[in-house]
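Heads up, one of the protein chains got dropped from this complex, but the rest are sitting where they should.
Think of it as A and B in the order they're written, each chain with its own count starting at 1.
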Amino acid sequence: MKYVDEFRDGRLARALAAEIGRASQEKESYRLMEFCGGHTHAIARYGLEDLLPGNVRMIHGPGCPVCVLPMGRMDDAIAIARQPGTILCVYGDLMRVPGSQGASLWKARAAGADVRMVYAPQDVLSIAEAHPGREVVFFAIGFETTTPPTALLAKEARARGLPNLSIFCNHVMTPPAMRGILAADALIDGFVGPSHVSTIIGAAPYEEFSGPSGRPVVIAGFEPVDVLQAILMLIRQLNEGRSEVENQYKRAVGRMGNQRALELMDEVFCIRESFEWRGLGFLPASARALRPEFAEFDAERRFATPGLRASDNPACECAAILRGQKQPRECKLFGGACTPETPMGSCMVSSEGACAAHWTYGRFREEALA
Amino acid sequence: MCLAIPARVVAVNGMAGAVEISGVRRTVSFALIDPPEIGDYVLVHVGNALAKIDEAEAQRTLDALSEIAEAFDRAPVK
Partner (left out) sequence: MAKDRRPRLDIKRGAIDLSHGAGGRATAQLIEEVFAPAFGASGGGDDFAAIELNAGRVVVSTDGHVVSPLFFPGGDIGALAVNGTINDVAMAGARPLYLTAAFIIEEGFPLSELARIAQSMGRAAKAANVRIVTGDTKVVERGKGDGVFIATTGIGVAPLNVAVSGANIRPGDSVIVSGSIGDHGIAIMALREGLSFEAEIISDTAPLHGLVEAMFASGAEIRALRDPTRGGLAAVLNEFAQQSGVGFRIEEAAVPVKPAVSGACELLGLDPFNVACEGRLVAVCAASDAERLLAAMRAHALGREAAIIGGAVEDAHRFVQMKTAIGGNRIVAWLSGEQLPRIC
């Protein structure tokens, strides 16, 4: 696979690991957060941490839209799915995410709700056209990478005059979350910036984090060699006392991002005043909603939903883990009450959460230490 | 987030078309990018092309990485 295999090359990885080993001798510790859940997954799935020296630690950020979706919002989606005649269209990632009392879309489907997995938002159009007498709802989640495709769906639905299609919008935003993490006294020295969010928003939005009281940000490609190179660039910035935005993923990311996608998002969505992030609490201006001009496609206007907040188990340490203050194994629930099959908090809910990634791919390291 | 994969454009019909990766074809929408040409590489996420891969930049990145690897081969540490 071109532009994939080259960036998974073992020889390049080893050479970068050696450089990182050399460069990281200057400071006692480097605490780097990879914001994006896809990066968390890649790091775990390739065992990248085995190539890093002991004083370079990766802290796994909240860039996983499934993980940070509040349980109350999942309850709302399940309520929509349970309405007779409704077809709820979702990405596969959402099927097993628990709402309150262990409910899930998977279980709702088993009990007779019509919940269908789609690969692309455009698939929802065909379903709506094929079932004119039924309400077809798209459960939209994701960061800025996934938001423009939902915008296309809304526009196309309007162009085709589909009265039975609506969108349950849970799109969230990256820079506000990074701000939220830093504001909460996080022990983080630098960020590995997300690959594909940056394709859309560009490198410019991260510049707010530059400067003396900020943190270096290096935007990294998706493959393990990309991540290693970005880590090296971050270590060099920290050694040199710099705090800038650098771009390791120049083959896909420019400074201004994808203008067309940005305009499209702006046309269809406005920014919510505040939105709850599971594990992080309420963050201002951190999520999107459909604009009034697209109100007819807003599932929250069309359906009555419980709209309740559901709180996590008080012993859940996700909030501290997401800020790099604790590690998964320091949470009392980890591996016992809380496993990928029975997730108690956001970090375990999807395979990209810090705790899930550690459990699924990396917990042998603990056992080796024990 | 998010899973996006580079794929080669094999068909273009206005704002839609098809890409191929290792012999797997899929229809995609090009509505989010400038119309690509057959043979271009694009990043695909949930059935949509998000960006065209800048092949010159990709080569520059690989060249820089190659240099690091060659230096390592000549004088490996550990």
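Convention: contacts are C-beta pairs under 8 Å (C-beta built on N, C-alpha and C of every residue); 3 or more make two chains touch, one makes a residue touch a chain.
Model, not experiment: these values are computed from the prediction.
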Looking at the full complex, which residue from A:R82, A:R116 or A:R291 touches the chain that isn't shown here? A:R116
Residue positions on subunit A contacting the omitted chain are 1, 4, 8-10, 13-14, 37-38, 41, 44-51, 64-66, 91-93, 95-96, 116-119, 123, 142, 146, 224-225, 340-341, 350-352, 360-364, 367
Name, in rising order, the residues on subunit B that touch the hidden chain in the full complex. 1-3, 5, 7, 21-27, 44-46
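To be clear about the criterion, only the chains that are shown with their structure count from here on.
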So how far apart, in whole Å, are subunit A and subunit B when each is placed at the average of its C-alpha atoms? 22
Subunit B - residues contacting subunit A, complex: 1-6, 8, 21-22, 29, 31-34, 41, 43, 45-48, 50-51, 53-55, 57-58, 60-62, 65-66, 68-69, 71-73, 76-78
Given the complex with subunit B, which residues does subunit A contribute to the contact? 1-4, 6, 11-12, 14-16, 18-19, 21-22, 36-38, 63-65, 91, 119-123, 142-143, 145-146, 148-149, 152, 194-197, 199-200, 222, 225, 229, 248, 250-253, 258, 260-261, 264
